[in-house]
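And now, chain A:
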Amino acid sequence: MSNESIYLPRPATIKNITKFTESESLFELVMDDNRPLNHQPGQFVEVSIMGIGEAPISVSSSPTKKKSFEICVRAVGNVTRAMHRLKIGDKVGIRGPFGKGFDTEFLKGKDILFIAGGLGIAPLRSLINYVLDHRADYGRAIILYGCKAPHELLFREEVISWRKRKDIECHLTVDKVPEGEHWDHNVGVVTTLIPKIDFNPSTTYAVVCGPPIMYRFVIRTLKERGLAEDHIILSLERRMKCGVGKCGHCQINGIYVCQDGPVFNYSEIKDLPEAL
Partner candidate 1 sequence: MKPKVAFFDFASCEGCQLQVLNLEESIIELIEIVDVVSFREAMKEHSDDYDIAFVEGSIARPMDEERLKKIRSKAKILVALGACACTGGINALRNQYSIEMVKKGVYGDADIENNPYFDVFHTKAVDEVVEVDYYVYGCPVDKDELTKVITSLALGKRPEIPNYPVCVECKKEGNVCVFEEGKFCLGPVTRAGCGARCPSNNNACEGCRGLVDNPNINSELEVLQKYGLTLEDALERFKMFCYREMSK
Partner candidate 2 sequence: MSQDKKRNLKIRLEHVTRVEGHGNIVMDVKNGKILSVQWQVSEAPRFFEMMMVGRYYHELSHIASRICGICSIAHALASLKAVENALNVEISNQTMLLRKLAKNAENIQSHILHVGYLVAPDLFGVGSIFPLIKTHKDAVLQIIEIHRLSNELSDLICGRTTHPITMVVGGFTKIPTEKELAKFKSRLYRAKDTIRNIADIVLSNIDKLPNFSRETEYIGLISKDEYALYDGVIGSTDTGEHKIEDYASITQEFVVPHSTAKHARHNRSSYMVGALARFNLNSSKLLPLGQEIADKFDLKAPCFNPFMNNVAQLVEIAHCIEDSIHIIDKLLDTGLKEEEKVEVEAKAGRGIGVVEAPRGLLIHDYTLDNNGKCVKANCVVPTNQNHENIQKDLEAFAPTLLDKSKEEIEHNLEMLVRAYDPCISCSTHYLKVRFV
């Protein structure tokens, strides 16, 4: 192995910025050395803004898109806020990709039920687009996507295009519709969509990502619908300072989110009291 520091980020340039909401934008990045990221859907990169810090962010684009990759960032803290002040042409540092993503080989031939809450759509979109780019390899693709209010919907245009496609099903919901906003779809938390769809538990794998509180309810509802525990795949968030299994922050009991995850099979972690 080379003597290169595992903490040294490589430069990447912002090619495009799509603003979704006040606090969420999609950044399209190209590595300055033009090497493709070679990530798996579900993996993350450590994004550096020098002088500010570093944050783990899921890659939101499919690896089938080779020349560039995308990350969807919500401004909540130092790095993520600073990210939103950057302009096209600015540079960030990238380390990674890190972690264990979705097993695209294993999922081949399976029906996939994507369940995303809020920003959870970001890592799932990578897999969704991967599946769409290899559509023939996979069974049904059902997307359930919920957010707090209509104006918080991310990837709006892409979601609309998903809804128009015949080869996937896409259902949307919002927690509530504030006055003055318009909404044609379901109202209620994302779990309320599950009973409305029809799937075969033996061939279906649910892929879930959302805020911490969402998991417990979604899992319970899925189990009620007869889905086996090992048919549920989750992506988890924890605090991270290194991304490479050293700093200790992302530990869930004995496992490291940055090494063993962020994607887990529910059956692997269900007995870990700190997981959900």
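Keep in mind how these were chosen: all candidates are chains of the complex that A comes from, given by their letters.
Assorted remarks:
Here is the rule we go by: a residue touches a chain if its C-beta (ideal position, glycine included) is under 8 Å from a C-beta of that chain, and two chains touch if they have at least 3 such contacts; residues count from 1.
These numbers come from a predicted model, not from an experiment.
Every candidate listed (1 or 2) is part of this complex; the one in touch with chain A, counting any copy, is 1.
Interface residues of chain A facing candidate 1 in the complex, by the touch rule stated above, are 51-53, 77-78, 81-82, 85.
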